[in-house]
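FYI, not all chains are in this one, though none of them got moved.
To keep things simple, chains are lettered A and B as they appear, and every chain counts its residues starting from 1.
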Amino acid sequence: MVTPLTARDTLDIAGLERLVERLVIGGVSGIFVLGTTGEAPSLSHRLRREVVEHTCRFVSGRVPVLVGITDTSIVESAQLAAAAADFGADAVVTSAPFYFPAGQPELREFIEELLPELPLPLMLYNMPSLTKTSFSREVVAWALGQEKIVGLKDSSGDLVYFRRMRYLAETARPDWSFLVGPEELLAETVLLGGHGGINGGANLHPTLYVELYQAAKAGDLTRTRELSARVMALSEAIYQVGKHGSAIIKGLKCSLSILGICDDFMAAPFHRFHEAEREIIRGRLGELGIAE
Amino acid sequence: MVTPLTARDTLDIAGLERLVERLVIGGVSGIFVLGTTGEAPSLSHRLRREVVEHTCRFVSGRVPVLVGITDTSIVESAQLAAAAADFGADAVVTSAPFYFPAGQPELREFIEELLPELPLPLMLYNMPSLTKTSFSREVVAWALGQEKIVGLKDSSGDLVYFRRMRYLAETARPDWSFLVGPEELLAETVLLGGHGGINGGANLHPTLYVELYQAAKAGDLTRTRELSARVMALSEAIYQVGKHGSAIIKGLKCSLSILGICDDFMAAPFHRFHEAEREIIRGRLGELGIAE
C-alpha cells in the first residue's frame, strides 16, 4: 500500500481511509503497509507508527495487516514491531539492514537477535536491489527452523531464486507463504505453486490483481493469460512515465490522486509528477478503462 | 569517531570521554561523529542525539564537532541537525539518502529541500558503495553555489573523482574543504592540495594521522612516505582480521577495548570479535608499538 501524504510529515488520513476501503472491498487477502511502495524508509518513525495505527483502525480486522519494520537500527525495528502489535497488526516484515551490507552470517545473527523482540510473526523480505544483500540459501534454511518466521516475500525479480527457496521449504515448512514482488510475475508464480503477490498496482486496480490471483490459483490458463496481459498493459502505461527508479511509486500516487482517492505528495527525496506527466497518466488511465 | 557502546542501545559514556580526550590531546583538527565508522545508521535516533550531546560536552569547544545526519528520512535528518545545533556542534554532514537510489536531479532537490532546515553549515559526504549514489559533477556544481554548503568528504576511494571535484571547486569556492575518506590515501591527497582526511584509524592512533597530515601539508616528502607506510602497516594489521565489510570497525573497536579506552560492543547487525580474533589484534597492536 502506498502511504498517502499531504505534506512532508503529514499523513493524508482521509485518503488512507478511502484507499483501505478500496483495497478491502476489492478483495485483497491482506494489506502490507510500510514497504518499499509505501516509501517507509523516507518517513519519520512517528509517521510510520501513525500509518500503522490508522490502517489497523480502518481495516478493523477484515483482512490481516502486515507491517514493514525494515530499518538500519534494530532498536527502531523492534520499537515499530511493538507498536504494530499494540495497534492490532497481524505480522511484521523485514528486509536486510540496508546501510551496511551484512555478511550472510551477520545477517542470520541480525534476524536471530531481532526475533525475540518481535511480538508478531515475521515474514522475510528479499529486496537485494535496495538492500545490497540477498537472503542466502543458508540463511533461509536456518529461518525455516524458526517457528516465528512464516514466509518470504521476494522482490528480487529473480524467479530462479524464488523457485530455489520454495524448493528448499517444500518439505521443511509447507506452511510458509511465498509471495512475489514484481506484480508482472504474479501469474507465473501462482501458476507454478507460489502463494500470491504483494502488488503495488493493487492500490490502483485491486480487482484486477485479485482476479488474476484467483484465475491462476484455479489453473484457468486462458483467463490468467488475459488478465496477466492487462497487468502488463497497466505496467507499461503507468510505471514508465518517470525517468528514475521512483517512476513506479510516482505513477501510482499520481493515478490515485487523479482518481480522487488520495493526495500524491511524495516523501523526499522524491516529488510528485509535474502537470505534463500528470496529463499523460490521466490519458492512460482512460485508455486502460480505469475511470475517475 | 567510533561510537562506544556497552549494550544495544546504551552509550559507553565514560569510554566516549576517554576517546574524545585521546583525540583532542592527539591534535586532531576536528571530530566527526555519527559517520559510517560511528555506525550511525545502526543506532536509534535517541542514541544518536545522546552521542552528540556528550561529545559536544566533552569536547567543550576545543575543536569543531561535525555531526553526521545522514538518514533515509529528511524529517529525521532535520531533527538531528536541530539537536546538533542545540548541543553546540559546528557543522552537519549528510550523504545521499540510501534506501531509494535518487536520480541526480532528485538528489539535488533533496539537498535543496534539506538546506533551509539546517541551522548549521553542511558538508556533503560522498559514499557510493553504501548509498548507491555518487554526487554527480552537476550536483556538486550546483552545491558550489550554496553558501551553506562548505565542503565535500569523499569516501569513494576514487581519487579521480576527488580530483575532478576539487578542480571544479578551485575558482568557484576556494573556501570549500575537501576531505578524503580512506585513510590510506591521506598522504596522496594532501600532497596534491587536498585539505585533510576523516580517518577511522585516528581513533586508535591520533598522532600518527595528525603527524602525517602535517608532514604532507608541509611538503616533507621523506617524512610523509615514512608515516604513510606506517598507516599502511596499521591498515594491514588491524583491518584485515574480519571477513566481511565490517572488519574495519570491528578491528578499531577491538583495539580500543584492548587499550582500555572503551567497550567494543557493536550495534547490530554486527558483533564484536571473538576471543581468537581479539588475540590476533592484541599481538598486532604490540608489533605496531601501540601499547596498552
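As a convention for this text, a contact is a pair of C-beta atoms (placed from the backbone, for glycine too) under 8 Å apart; a residue touches a chain by one contact, two chains touch by 3 or more.
All values reported here derive from a predicted model rather than from experimental measurement.
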Copy count for the complete homomeric assembly [2 present here]: 4
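Here is the rule we go by: only the chains that are shown with their structure count from here on.
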Degree value of the rotation bringing subunit A onto subunit B, based on Cα positions, nearest 5: 180
Centre distance in Å when subunit A and subunit B are each reduced to the mean of their C-alpha atoms: 35
Residues on subunit A engaged by subunit B in the complex (per definition of touch): 8-9, 39, 41-47, 72-76, 79, 96-103, 105-107, 109-110, 113-114, 130, 132, 243-246, 267-271
